[in-house]
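Scroll down for the structure; my scribbles are underneath it.
Only one protein chain is missing from this complex, and each of the others stays in its spot.
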Amino acid sequence: MAPEERDVIPGRRRSRAVAPGDASGAVGLVVEDVVSGYRGAPSVVHDMSLSVAPGEVVAVLGRNGAGKTTLLSTISGVLRCRRGRVALGDEQLSGMPAPRIAAAGVAHVPEGRRVIPGMSVDDNLRLGGYSLRSRTVIEEQLRSVIGLFPMLEPWRRRVAGSLSGGEQQMLAIARGLMGKPRVVLLDEPLTGLAPILRAEVLGVVDAMRTAGHAILIVEQNAAETLPFADRVLVIHEGRITLSGSAAEMASSSAIQEEYLGLPIGRTAGEPCPTREESRRW
Amino acid sequence: MVSHIKWAGAAMVGAAALAAVGCGGSDKTSSASDAGSANAVKVAIVQPYSGDSAYYGEYADQAFKLAMEELGSTPGGHAITFVRGDSKCVPTAAVQAGNQVLAQSPVAVMAPACSGDTLALKPLLKARNVSACSINLHPEITEANGKIVRAAPSDAFTNELFAKYIADKGVKKIGILHDTSGYGQGNVDTLVSSLEKNGVKVAVNATYDFADTDYSGQIVKLKKAKVDAAYFEGYDLAAGNLVKQAKQLQLDVPYYANTNAGNDTAEKAAGKSLDGVLFATAFLADSSDATRKFTATWQQKFNQAPNSDSVDLYQCAVVILKAIEATGKNATGATVGEQMAKVSAPGVTVGTMAFDASGDLNDPPVLIGTWKDGKAVLVDRLSGAE
Amino acid sequence: MSTFIQAVVAGIAAGAVYGLLGAGFSLAYKTTGIINFAHGDIAMLGAYVTFSVFGWGAPLFVAALAGVVAGGLAGAVMERGVLRPLYKRPLVAGILATVGVSVVLQSVIQLVWGSLPLTLPSLASSTPWRIGSVAFSPAQAVLLAVTIIVSTALIFAVDRTRVGRGMRACAQDSGVVVLFGISPERLYLTAFAIAGMLAGLAGALITPTIGLTPSRGVSLSVLGFAAAVLGGLGSVTGAIVGGIAIAVLRNLASVYVSAGYADAVAYLAIVLVLLVRVRGLLGDDLETVRSV
Partner (left out) sequence: MPATGSSQRSEEAAAPAAAPLAEEHAARHARAARRGLATILGDRGVPGRQRPLLTRLIAVALLVQVVPGLVSGPNLLTLNLACVYAMAAIGLSIVFSLGGFVSVAQAAVMAVGGYILILLFGPTVGFPVALLLAGLGGALVSALTGIVGARVKSHYFILISLALAETIQLVITNATSVTGGANGVGLKAPASVLGLDLGLPTDYFRFITILTFVVIYLADSLRASRAGLALRAQTVDGYLALAAGVAIGRYRIMATAIGGVFAGLAGGMVAIRDGYLGPQNFGLDTSILLLLMVVIAGTGRAGSVVVSALILTFLSQGLLTLTSTGTLIYGMGLIVLIIFAPEGLGGLPRLARGALGRLGARRAGTASDDGGER
C-alpha cells in the first residue's frame, strides 16, 4: 500500500537538517489491517490501517481505553499482531520480537516515560543506543542527541529517577532517538506536564520532524497536539473513526465531539460520518 | 481474629474424634514375627547410603562381599538376604531406617558407621531383641548385657592410653579442636578427662561445624592460648584440612589426631603437612602380616586402599556371619545375638575377635601412627597383640 | 594484637571466596530477581570438573579454567531449561526450582564421582610467609589476587559495558528495555552463564582448602547468599565486601566469643545490619524501592 497523497500543511515543508537519527532512507511506517490485544483477552485493536511517512507527524487521538497504547505496543512488537501486518518500508516488522523491531529503527517512547530510575541520565541514553553495538557509534550518537536536548547536559551524571517529570520526558524521547530510529512512536508525551514543558516537548517533536523521522504521536490532549500534527486520526473502541489533515480536523466540529466522547448509542460497528474517509488510512 | 466459637468447634472435633477412637478400641500390632523359614535369614545393613557419608554404605557392602567370599555365602546353611536402611549419618534418619528394616525381622544388624546413628538405634534393638555389630568408637555404644558388640576399640579405651602417651611426651597445655558430630563429642570427652587425669591442661576446647569451610578462627584461638600441643579431631577430609590450615597459620606445635588422620583421604587433603602428626588408631596397613594381607586383598578386589573403617566393617561382617553359622537351624534375632556375644573369630586388627560381657573387644588394638613420605607408619603399639 | 590481625587476615583470605560466590548470586539476582540456591552446587560441579581434568594430566590452571567453563555451562543450561518458564511466577517458585536443581546436581555429582571425599592441590604453595607474627601463605595470596582481579573486571563490566548496562536496566524495568533493542531473555542467559562461571571459579579456588564432597554445595550457597544479602543484593562490590565481612566476623567471634557460636554471631550481625539498613551494606536505592 502506497502512502496516500499527504495532507501537508504548507509552510511546514522542512529542509533536511543533519540531525541525530538522520532518517535518510526515506521509508515510512505502514500498518495494515492490524488486529491485536492483550494476552488472554479479546482484541482491542480491530482492522486498523495507517501509514506515517518520513518527516511527517501523525497524531492519534482517542479517549482512555480506545486502543491507542495497544496500537503503539503492537507496532513496536511488545504485543503480537493477531492479524494484519506492520512494515517499515519493505521490511516486515510484524512477527519479529520487540528487540529486533527496535533495532530495525522503531523507537517507542512509552507512556509514563519509563526511564530507568536507578541509572544515570547518560546510562539511560546509552541504553537507547543498545542496538548500535559499537561503542564509538554510541558515544557519537550520545553527543548529537545531547546537542538536540541541551537541557539534559547538566543532569548527565544524575540518577534519572531524580529528574522532574518534564526532564524525564525529554530523557525518554532523547533515549528513543539514540538508536537512530526511522520511526518514533510517542505515547502520551504531554501527560502530566506543565504547559511550558509541553511546549518544549512539542518543539522537540517539531525538530524531529525536521530531521526526517516518521512520528506517530498518541495523545488525549487534542488541543495542543493538533497544531503540530500533519495528519490526525481519531480512534474509538479500537477502530479509526475519523481522519484527515490537521488543518481540516482542527476546524471540524466532529473532532470536538469525538474528543469529548461519542454520543451514547452509537457503536463502533455503525457507520460514522467519516467512515469512508477513514478507510483510506 | 478467629472467633471463640471456631476454637470451641475445633475442640469439639477433637473430643468427638477421641470418643470415636475409644469406641473402636485399639488393636495392638503384633511385634517381631518369626524369622521365617529356617534356611533363609535376613541381615540388616543400616548405613549411610546417601549424602556425604554414603561411602560407608559402600564399604559395608564390600565388607560383606569379601567376608562371604572367604567364609562362604551360606553360613550354617542359611541363605542370606540383605535388607538395607539408609541412616544418612543422621540419627533421626537412622531411627527411621532402623524402624523400617527391623520391621522385616532381620537376625542381625550391621550398625551404622556414624556413632550418633547407632546410639539412636540402641533402644530399637532392645525392643526388637536383635543384636548388632558396630564399628563405632563412641564409649557409650556398648553396655553390660547390651545388644551391641563392637569390632573396634572404644574411644574411652584408646584415649586413656593416648592421653598418657601425650602426657609422657611432655605436653603440659593442649588445645583441642573437634566437630560437633556425635563421634567428635564422644571422642573428645574421653580424651579430655584422660588428659586431665594425666596432668595435661586443656587450654582450649573449641568446636567447628561439619559443614564449615574455614577453621582459621579456631586455629588462631589456639595460637592465642599459646598451647604447646594441639589435638585435631575430624572426619577424613576435615582431619586433613585442619592440619593443613593449622600449618598455614603457623601453629608451630606438635599435632595429635584421631584415627581418621590415618586415612588416605586425610593424607590427600593435607599432603606433607601430615608428616609427623601422631594419631591413635586401631589399623595401620603396614603394622602386621594380617593387615598387610588384608590390605592387599581389599586393594586388589575393590581397587582402593582400605582404612580403619573398612577393616572394622569387614570384621563386623565376619562376626555376623560366624554367629549365624554357629546358630544352627533356629536363627532368630535372639539366638544369633547370643552367638555374636560369644563369637571367637579371626580378625585383622586383632588376632582373634572375642568380646567381653559388655560387648567390647578383648585386648583391643591401639596403635600410634604417623605419616612419612606419603605412607602411614607405625610409631608405637600401646595395646593389642599382633 | 597479633592474634587480632591474624584472625582478620585469615578471614579476608577465606572471605574472598565467599565474596566471589556472593557476586555470582548478586549478578543473577540483579538481572532476574531469582535467588539461586543451586549456586553452591554449581561451584561444586566446577570443582569436580577441575578435579577430573587435573586428573587427566592437565595443568592445574587449565583444569581450573575447565571448571569455570563447566560452571558457566551449568548456569546457562539451568537458566534455559528450568528458570525461563518461571520468571513471571512468584519469587518462591523460582527459588524452589533452584533447590530442585541443587538436588539434581548433588545426585549427578554423586553418581559420576562417588561420595568418597576427594582433594585437589592448591594453586600455590601453602607454606606460609611470616610477616611479623602474622602468617600468610602464597595460596591465600593467589586466592585474594584472583578475587580482586575477577571482581574488578566484573564491576567494570557491569558498570561500563553495554551488556552490563543492559543487565542493570533489565533488573529495574524488564518491560521497557525491549523497546531499546535489548532482549531480556538473552541477558538472563548471559547473567546466569557469568554467575555460573563465577561459581565454578569459586569452586576451583576453594576446594584445595575444603576438599570435594557432593553435598558441600549447600553450605557454599548459604555463605554466598549471606554475603550477597549483607552486601546488598544486586551489588557486586557489596557481595565481595559482604563475603569478607562475614569471614572476618566469624573468625573474630570464634577467637573472642565462642567457636561454636561464631556463625550465630555472624548471623546476628547480618540481621542487625539489615534492620538498620534495609538495603544491605552497599545495595542501591532501588533495593529499598523494589517490591517483590
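Note that the chains take the letters A, B and C in the order they are written out, and that residue 1 is the start of every chain.
The rule is short, and it goes like this: contacts are C-beta pairs under 8 Å (C-beta built on N, C-alpha and C of every residue); 3 or more make two chains touch, one makes a residue touch a chain.
Nothing here was measured: the structure is a model prediction, and the numbers come from that model.
When the whole complex is considered, the residue among C:Tyr29, C:Phe136 or C:Phe180 that touches the unshown chain is C:Tyr29.
Listed residues A:Cys81, A:Met170 or A:Met249: the one in touch with the omitted chain is A:Cys81. Only one of A:Val31, A:Ala59, A:Leu88 or A:Leu163 touches the chain withheld from this view, namely A:Leu163. When the missing chain is restored to the complex, the residue among C:Ala10, C:Ala97, C:Leu120 or C:Ala135 that touches it is C:Ala97. Within the complete assembly, residues 29, 35, 82, 85-86, 89, 91-93, 95-97, 99-104, 106-108, 110-111, 115, 218, 222, 225-226, 229, 233, 258, 260-261, 263-264, 267-268, 270-271, 274-275, 278, 280, 285, 287-292 of chain C touch the chain that is not shown.
For chain B, the list of residues touching the undisplayed chain reads 1-3, 6-7, 9-14, 16-18, 20-22, 24, 26-29, 49-50, 54, 84-86, 88, 90-93, 95-97, 99-100, 103, 115-116, 119-120, 123, 138, 180-182, 184-186, 207, 209.
Definition applied: only the chains that are shown with their structure count from here on.
The touch graph of the protein chains shown is a line.
Across the two candidate interfaces, B-C and A-C, the one carrying more C-beta contacts is B-C. Located most centrally within the structure is C, per distance between chain CA means and the overall CA mean. One finds 76 Å separating the Cα centroids of chain A and chain B. Averaging C-alpha coordinates per chain places the centre of chain A 44 Å away from that of chain C.
Taken together, the chain C residues at the contact with chain B in this complex read 3, 6-7, 10-11, 13-14, 110, 114-119, 121, 126-128, 130, 135, 137, 139-140, 206, 209-211, 213-216, 218-220, 223, 247, 250-255, 259-260, 262-263.
Residues of chain C that touch chain A in their complex: 162, 165-166, 168-169, 172-173, 175-183, 284-286, 289. Residues 50-55, 58, 177, 180, 206-209, 211-214, 216-221, 223-224, 236-237, 240-241, 244-245, 247-250, 265, 268-269, 271, 273, 304 of chain B are the ones touching chain C in the complex.
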